[in-house]
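Structure provided below as structure tokens; questions to follow.
Only one protein chain is missing; all other protein chains are in place.
Chain lettering (A and B) follows the sequence in which the chains are written, and residue indices restart at 1 in each chain.
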Amino acid sequence: MSKTPALTLKDLSCTFHVQGGLFQPARHVRAVDRISVSLEEGGVLGIVGESGCGKTTLARMILGLQNPTSGEAFVHGQRLSELDRRARARLIQPVFQDPFSSLNPKHRIEDIIALPLRAQGSFEPHEIERRTAAILERVGLSTEQGRRLPAELSGGQRQRVAIARALILEPRIVVCDEPTSALDVSVQAQILNLLGELRRDLNLTYVFISHNLAVVEHVASEVMVMYLGRMVEHNTTARLFSEPRHPYTQALLASVLTPEPGLGLPDVGLGDIMPDPANIPSGCRFHPRCLKAQPQCATIEPLTSHPSDHATVECHLF
Amino acid sequence: MTAILDVQNLAVRFGPTLAVRNASFTVQKGETHCIVGESGCGKSVTALAIMNLLARNARRDAKSIAFAGQDILAYSDRQMEDVRGNRMAMIFQEPMTSLNPSYTIGSQMTEVLRRHHNTTRDLAEQRAIGLMQRVGITAPQMRLGQYPHQLSGGLRQRVMIAMALMCDPELLIADEPTTALDVTVQAQILRLLAELKQELGLGILLITHDLGIVARVADHVSVMYAGEVIETGRTADLFANPSHPYTRGLIDCVPVPGKIKPGEALGSIPGTVPVMKDGFSGCAFRFRCPQASEICTQAVPRHEVGPNHLVQCHLPSRQGGAQ
Partner (left out) sequence: MPRLKELGFVIGLVIVGVVFVAAVIGPWLTGHDAFAQNLNARLIPPFWMEGGSSQHWLGTDQLGRDYLTRLLYGARISLFIGILTVITSGIIGTTLGVLGGFYGGRIDDAVLFVITCRLSIPVVLVALAVVGLVGSSLTLVVTTLGLLLWDRFAVVARATTMQIRSLDYVNAAWCSGCSPLDIMRHEILPNISSHLMVVCTLEIALAILLEASLSFLGLGVPPPLPSWGLMIAEGKDYMFFSAWVIMIPGIALFTLVLGMNMVGDGLRRAFGTQVIK
């Protein structure tokens, strides 16, 4: 018997209808295409992929900001679509990329942090005050900073505020969408350390989206690689980084520039054709850029295979 | 080796705020020199100051800025215009904002050449096509008639590079050229820059915040903090023997697979970069430095910790005194 996973996605898809110009037909953009994955409590699911691969749309669906076109998401066994907004807020919270647009510039820090509590409508004022003070201290901000406006804080401090807001309702899952890519390296390390501590102390589950593979390798327990809306590979972090199977994963890993002098620059060999979600290639959607493409790749869509326990890959080679 | 760019004691101020203080470094011909630092350290301002493209409220001071042996510090705006885009070219972080959206790629590329050199449109176009092929743009003839928004980010940055090469520059200044691009494209663009450097003997001044890029592409590195170059040296030396506490801290902040176990805390530098005002003295890093002491409030000496490896810190002298 296994525990109920913290997060389960079942064939989750999202299609956007983009209106064409005056003389152009409307187009369908398949941002996320039939994604199924489940994540144990306390785990960290890293999502990686190039821009336009659908990782942010996937995050928005998990957060309930975007309705899926089809498929379902379950949080601790409960259907996400059946939760009301308050119940959802108690289970899932976000930390966004840009700490400058994620805080309302007109509100004071303590009001921003207390917003999820107020929205519940069931907390006494002194309880709100007590919890706000506690969480401020937990993320390393002073009470005095709590009375300031967002513009008076630095990027790193603002991201701490965003984390405090996400944690004040003691949610089970935190969706971090590129939480450190707008920050400087020294601040990025502080924020990653803070997120790690909080996860251990509060037994949180993270969905962690990043384009920085070194960061994902550092924080995630399992990684899913997305390409044009599809999950092309999913494995535990250690296995994915030690033996990447999908040619796209291999190319992504090869393109990481670690600060090790003398290694030179890798030849990624992906070419310049950027994937266009409005115009998805037939067969395997990666075949135009794939170094190992075979004739069948252009016509037949590969099936998901399970080369080992807890690993999936979508490629004709497996 | 000959220096293509030699900057001595550059200072830039915006009113009472000192954006760059006392920055000195040299870029050799056929070499990539990286300036690395966090936001607000003055690295971009340094690039603009070299090109003399600073905003009006900025004041530039320097002992000398020598470009190919000539001091361009005293150049008039007119003289500088002849140098800029011609012998000294620049590419920026976001190619979309540096390309004019209402002109075709072709007309923007040929205009650069025709402004500086007397050539016919046909010759300029031929050169543009040749260079676009060189930087790996497929179907260059077709691209000439396209507008910037029709290209992907990676292609736009290649166009920018081809455009920068139109007049055969001797120095290329690249300010975060790959920050807006995906990792897969980033590696390609950096490879291209490295090849061009070899082939054309270009000097490249690359400005970045990414230590990974620095380690992989730079021959020389200057680390900037609060407007100062606090450590400079050959890349291998600097990474093997980082001598300034800030450089060490910066290197520890980056997760390197195999060096730090997953889940383990990364090194980090507490606090934030101070804003430099008039009358500041001593080491700007002392408020965040784990090894700071009384002496750090005094003027900081430069030490040579290895061949061509300079560090601006009191530590070597303290250690030398103790031994």
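By our rule, a residue touches a chain if its C-beta (ideal position, glycine included) is under 8 Å from a C-beta of that chain, and two chains touch if they have at least 3 such contacts.
Note that the coordinates shown come from a computational prediction; the quantities given were computed from them, not determined experimentally.
For the chain that does not appear, the touching partners among the shown chains are A. Among A:116, A:196 or A:302, the one in contact with the hidden chain is A:116. Check A:30, A:55, A:138 or A:165 against the missing chain and you find that the one touching it is A:165.
When the whole complex is considered, the residue among A:57, A:93, A:235 or A:249 that touches the unshown chain is A:93.
The chain that is not drawn here is touched, among residues A:57, A:102 or A:237, by A:102. In the full complex, the hidden chain is touched by subunit A at residues 60, 63-65, 85-86, 88-90, 92-94, 96-98, 101-107, 112, 115-116, 119-120, 162, 165, 169.
Methods note: only the chains that are shown with their structure count from here on.
Computed from the mean C-alpha positions, the centre of subunit A lies at a distance of 32 Å from the centre of subunit B. Across the complex, subunit B is touched by residues 50-51, 154, 156, 184-190, 192-193, 196-197, 211-215, 217-221, 237-238, 241, 251-252, 254-268, 270, 272, 274 of subunit A.
Across the interface of their complex, subunit A is touched by residues 38-39, 136-138, 152-155, 158, 182-188, 190-191, 194, 209-217, 235-236, 239-240, 249-257, 260, 262-263, 265-270, 272 of subunit B.
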